[in-house]
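Complex shown without one protein chain; remaining protein chains in place.
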Amino acid sequence: MIEIEGLSKAYRRTRALSDVHLRVGPGMFGLLGPNGAGKTTLMRILAGIVHPTHGTIRVAGNDLATESGKRATKAMLGYLPQELGMYPDLTAAQMVDYMAILKGIGDAAKRRRRVAEVLEMVALTAVADRRIKSFSGGMKRRVGIAQALVNDPRLLIVDEPTAGLDPEERIRFRNLLVRLAGDRTVILSTHIVEDIGQTCRDLAVLGRGSVLFRGSPAELSRIAEGHVWSVTRPQLDEPEPGTTIVSMLHLADAVQYRVVGAWNDPGAGALPTPPSLEDGYVRLMQTSS
Amino acid sequence: MRGVILHELGMSLRRPGLWIAYALLFVFHMVVLFAPPPLGEWTGESITPALVWPSAGRFLAALNVFFPLVAGILTADRVQRDLRLGMRELQESTPLSPAAYVLTKYAGVLLSVLLPLLVWAMGIAVLMAAIGHAPLAFVPATFVAFLAITVPAFAFVVAFSIACPLVLPLPVYQVLFTGYWFWANFIPPQLFPTLNGTLVTPSGMFVAALMRAPTTQGAVTATLNLVVLAAASIAALAVLTAALMRRARLA
Partner (left out) sequence: MIRYAWKTSRRELLWFPLALLFFFVVIVAMLPHPGVRFTITRGYLGFFVPLLAGITAAYAVLDDPALELRFATKTRHAQTLLARLSLLLAVQAACAIAFQLFVAALGVDLSPLGGVLDVQRAWLVPTLALAAAGLAGSLASAQCVTGAFVAGAVWLVQLLMKSWLLANGPRLYLFMGILEPARADLRASQGVLLAASASALFVAWLLLHRQERYL
């Protein structure tokens, strides 16, 4: 579905993407990385909004370097940007209808049907005729996903979709995305590891504009094998350089720590622990820096 | 407060729009000043020592024809921007009072539109002196004229430009300001009712007239003009402060 070869993007003083090679097929694909890793830049390039400096990118055979390729890709694209801007005076239904028009759904009856369907998918039917300015953050995000789905896209790009959502909203969102994947390609770009772990079988990790890892969540977790400890102590001095305390839990008279990294002398009572996806991510960041 | 003013100044100066606007006007001004007629006004006649002050006054009054447009249009979004970006909420959670916020915003923004023009005006004055077109005294006279003619005009314009968009949409204010600038400064009173020629005129005409022909009456009029402009500016800033306080109370 998506073939990226040697993709680079440089701004005046920063290199947002550097020689990225990726192939993405149908299904859920996760894109992880810290802030500033280049995830949003990559998403915007895929959405045809930003021009790459070098490299080629093809979506379902369409070359994004050409105008026709870009338009063909946009016709099959659903895009939910990180910073979602909408018209506050439009109702939810109007906003989705408007985006449907921009995406080329000219037939009014078909559009009406489709708008009703996608609003139903995101559980906004009851408030379809309310103005967006009265919506909570989670509801606005759902309008955002509705507009992304209205043209039944083959490629769905969602950039940090769960930012600012409460846990229930996040779960609902994740489940919706997984239901939508299948024949579609859904690219979920986020720095929330749990979202990737719960939804994606395939992922890549970006760091400083480059692909640091490509594989499954299980493979990413395995990177931290042998490098995760659980320690309970009254107080833990700073671990060695190259290790990270990923969690701290206050107990009655001690603190339970989870430490990831190349810890040469974890000391007595430090229990080696099976790594989670987050541990793998942390270990990857440690080894790549 | 000094730190906040410097930040406001820095933010305003970093706007490409400010420099684009000034660059366009500087080029235009350069052509008008140094090109021979009919393109410009350059006659080659030097400024004599007796004409230093009248020439300085005329020079800065001429800058007041177009350059305040930069202040009026480009500074109009400075407070509105903070509201739009949600910055106001953060600012309200700090010890910075609304009055201090308004003063620091005003000072920083005012300096940002005055400094490039000061550099330009002084640069022209130095150039004139260097090529022998004006005596050296023209340089300090230009500086004094800048303080007396340009600064009050800009202070007046910026005060209203940061205050009015709180109650008016930005494009509406910019249209009204542009129309006002023409109406209040350049329509002859004989032709149409206007503020031109009254004590509320910010064009600097009274100070320029005083520099041309110093008289007691002229000095009184010029002083009153400056006082009225200052009072109007303070009133605009006070209303802005009150509006921000009310907004915070009602939020």
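Note that the chains are named A and B in the order they appear, and that numbering of residues resets to 1 at the start of each chain.
One rule holds for everything that comes next: contacts are C-beta pairs under 8 Å (C-beta built on N, C-alpha and C of every residue); 3 or more make two chains touch, one makes a residue touch a chain.
Nothing here was measured: the structure is a model prediction, and the numbers come from that model.
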Candidates B:G3, B:P38, B:P95 or B:P188 - the one touching the absent chain: B:P38
Residue of A:A10, A:A60, A:L90 or A:M121 in touch with the missing chain, whole complex considered: A:L90
Contact partner of the left-out chain, one of A:V50, A:A163, A:L176 or A:A270: A:V50
Residue touching the undisplayed chain, where the options are A:R71, A:R179 or A:R201: A:R71
Positions on chain B contacted by the hidden chain, ascending: 15-17, 20-21, 24-25, 28, 32, 38-39, 65-66, 69-70, 73-74, 76-77, 169-172, 174-175, 177-179, 181-182, 186, 192
For chain A, residues in touch with the removed chain: 44, 47-51, 71, 74-75, 77, 79, 81, 83-90, 94, 97-99, 101-104, 147
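The working rule: only the chains that are shown with their structure count from here on.
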Approximate Å spacing (C-alpha centroids) for the pair chain A, chain B: 49
